[in-house]
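Notes for the one structure printed next.
The complex appears here minus one protein chain, its other protein chains still in place.
Chains here go by letter, A, B and C, matching the order in which they are written, and residues are numbered from 1 within each.
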Amino acid sequence: MEDRTFYNEVITDHNLHPLHKSDMDSPDIVLEGVNPSCGDEILLMLKVNDGVISDASYSGDGCAVSQASADIMIDMIIGRELSEARRLCGLFMKMIKSEATEEEIEELEEAGALENISRMPARVKCAVLSWRTLDEAIAGKE
Amino acid sequence: MEDRTFYNEVITDHNLHPLHKSDMDSPDIVLEGVNPSCGDEILLMLKVNDGVISDASYSGDGCAVSQASADIMIDMIIGRELSEARRLCGLFMKMIKSEATEEEIEELEEAGALENISRMPARVKCAVLSWRTLDEAIAGKE
Amino acid sequence: MNRDIYRVREDFAILNDEVAYLDNAATTQKPASVMAAVRRYYETQNANPFRGVYSLSEQATAEYERARACAAAFIGAKDNEIIFTRNASESLNLVAYSYGMNNLKPGDEIAVSIMEHHSNFLPWRMVAQKTGAVLKCLKCEPDGTFSDTAIAEAITDKTKLLAITCVSNVFGRVNPVRKLANMVHENGGIVVCDGAQSVPHMPTSVSELGADLLAFSGHKMLAPMGIGVLWGRYELLNSMEPFMQGGEMIETVHWDRVRYAEVPHKFEAGTVNVGGAVGLMAAIEYINSLGFDFIMAQERALTEHTLKGMKSINGVNVIGAEDAQHHEGIIAFTVDGVHPHDVSSIMNEAGVCIRAGHHCAQPLMDHLGVRSSSRVSFAFYNTVSEADRFLNRLDTIRSLMGYGR
Partner (left out) sequence: MNRDIYRVREDFAILNDEVAYLDNAATTQKPASVMAAVRRYYETQNANPFRGVYSLSEQATAEYERARACAAAFIGAKDNEIIFTRNASESLNLVAYSYGMNNLKPGDEIAVSIMEHHSNFLPWRMVAQKTGAVLKCLKCEPDGTFSDTAIAEAITDKTKLLAITCVSNVFGRVNPVRKLANMVHENGGIVVCDGAQSVPHMPTSVSELGADLLAFSGHKMLAPMGIGVLWGRYELLNSMEPFMQGGEMIETVHWDRVRYAEVPHKFEAGTVNVGGAVGLMAAIEYINSLGFDFIMAQERALTEHTLKGMKSINGVNVIGAEDAQHHEGIIAFTVDGVHPHDVSSIMNEAGVCIRAGHHCAQPLMDHLGVRSSSRVSFAFYNTVSEADRFLNRLDTIRSLMGYGR
């Protein structure tokens, strides 16, 4: 018990060595997400060409769950169409609610590492912060 | 059970046919007692000569317990010295607290009819209203 | 009268054949399921909700929010429109301080019915005094109805707020809230309803009610003391300033700036009463399991039987309507020549618990020209034999007090 943990290597790696935590010059879209109960903050920055996310990064401050989740998400959406990114957001939400099929979780690649967050209801908000922020922003554009 | 009651004949008689419920011309002492939780009101009027209560009456409005108790008290104190009246007040309080001896209750004559009020804590205030008012007023004079 | 009532009574440990508890408008007794739910909460899930990231606290949070949803469903409201308070009085004071003090100004009118419980009168009196708004009195007839003239006098185009009870705790009559609310709304005012005596005894739908805010107490509907509810339209609640301030009702606090939490949390300062909310949830579940059809049939049968008996006793005067149907379980009365406190004491000697006094509705007593009165009030768990015990004792009171001797 002492050593079992939700914080698997995918999460701790993305938290400690983020791939996309950086500023961006003149992004096309800037999205802010705040999780007031924890104090998590996320600033998503996207470059979009012809409906395709050509580049993305984030800055922020918060718990490992929120930061790793953002890093994983950004890694997945770069190069995808906005609509495709939204579909992934939907899949992620489904997974969090334990409603996703095995194939769907597979499709979420590294984000599948967050599947067990549903066992920690108070932390679900942290996991979905960046996804919800992205989803709402794209929905607002449509 | 249907017919047993604290309201014995002494109490109901003094309530329905009070001996001293009347106004008084130019009393020497007027005392007002109020029992706000029930709305009982008592106005005691005394004539005092040489430290002796030569006449007394009351007016008021309230429950049978408060009105009968006042009527009984007035009946007892007419003709007594102020100090003696105070002593009776003390005895009455003792009786209410179930601390009086049989002889003491005997001495209270008709007021002994109120002895069992201690079984109805919410009504004790009604029974002692006139006695407390008299006691405090005489104490104030001394 | 439903014979199952004797099985229902077994759910209430305090009920027995020695004492007939007929003061249910003051507070009700609690069924075993309510006691068990509170205990189960404390023995298996207790923690400070919202604050903790650990499982126990998450469970406490979930229970509390489940109770909120339960209370919301009970009155046809949305979950986030339910604020847990201590009792109806606190709910009404919340509105007075938060809405009244911050929105009313000199010249505005507050209409308050003469039959309000002190808890829905004094807060508005205070608001009027402190804001300069005018307090107008909605007078009633001796049977508890409002005449068109009285309504026209009290409700004008300056009425910014109407405070009215759904059911008076003296008359027991259902008020025409919707009709009055329509008039107030037409001129942009709001309506604050006191549901303390209605929510426990009949189905409530806030959308049908027509009011903007509704207050009620858990302890009058089988729940423990210390938990109450304020319902309000979300947009209205959202526009209102906080009342009490402190932990839990904030999003972020810095020395020089504060962001308040969202409704309903904005109005729930400090550690919330999870145990009380869980008790209220169990009480609502108990009421739902019996069903209002059963509850209302039971209470109406008792009221009818009792009112009929009272009318046949000399020297007994019923306050309010002639008809039992306008007495929702509540019958206030006087006995000629016998003070209500003596009536209560004599009843108590026969093991009958009824109320005496002004019933926290002194302005109504003044209006009716009654100094004080007695009141018998029923819950569904009362029996005809309890009502008969009351009637039998009532029948002897004047002779016990020496009349006709």
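Brief remarks on what is shown
Please note the rule applied: a contact is a pair of C-beta atoms (placed from the backbone, for glycine too) under 8 Å apart; a residue touches a chain by one contact, two chains touch by 3 or more.
Everything quoted here is computed from the prediction, not taken from an experiment.
Looking at the complex as a whole, the chain kept out of the display touches A, B, C. For the chain left out of this panel, the touching residue among C:G232, C:G275 or C:G329 is C:G275. Residue-wise, the contact with the chain that is not shown comes from A:C126, picked out of A:L91, A:A113 or A:C126. In the complete complex, the hidden chain is touched by one of C:T61, C:S119, C:T334 or C:S373, namely C:S119.
Within the whole complex, the absent chain has one touching residue among C:S57, C:N175, C:Q298 or C:T334, and that is C:S57.
By the touch criterion stated above, the residues of chain B touching the omitted chain are 36-37, 120-123. Residues 13-14, 19, 21, 23, 26-27, 29-30, 35, 38-39, 42-44, 46-48, 51-57, 86-90, 92-93, 96-97, 114, 117-123, 125-126, 137, 217, 219, 224-227, 244-248, 250, 252-255, 258, 269-276, 341, 344-345, 347-348, 352-358, 360, 362-363, 366 of chain C touch the missing chain (whole complex, contact as defined above). If you put the missing chain back, the residues of chain A touching it would be 1-7, 9, 12-13, 15-16, 38-39, 61-65, 120, 122-123, 126.
Assume only the chains that are shown with their structure count from here on.
The greatest number of inter-chain C-beta pairs in contact is found between B-C.
Comparing mean CA positions across the assembly, the chain most remote from chain C is A.
Measuring from the averaged C-alpha position of chain A to that of chain B gives a distance of 83 Å. Look at where the CA atoms of chain A average out and do the same for chain C: the two points lie 48 Å apart.
For chain C, the set of residues that touch two or more other chains is empty.
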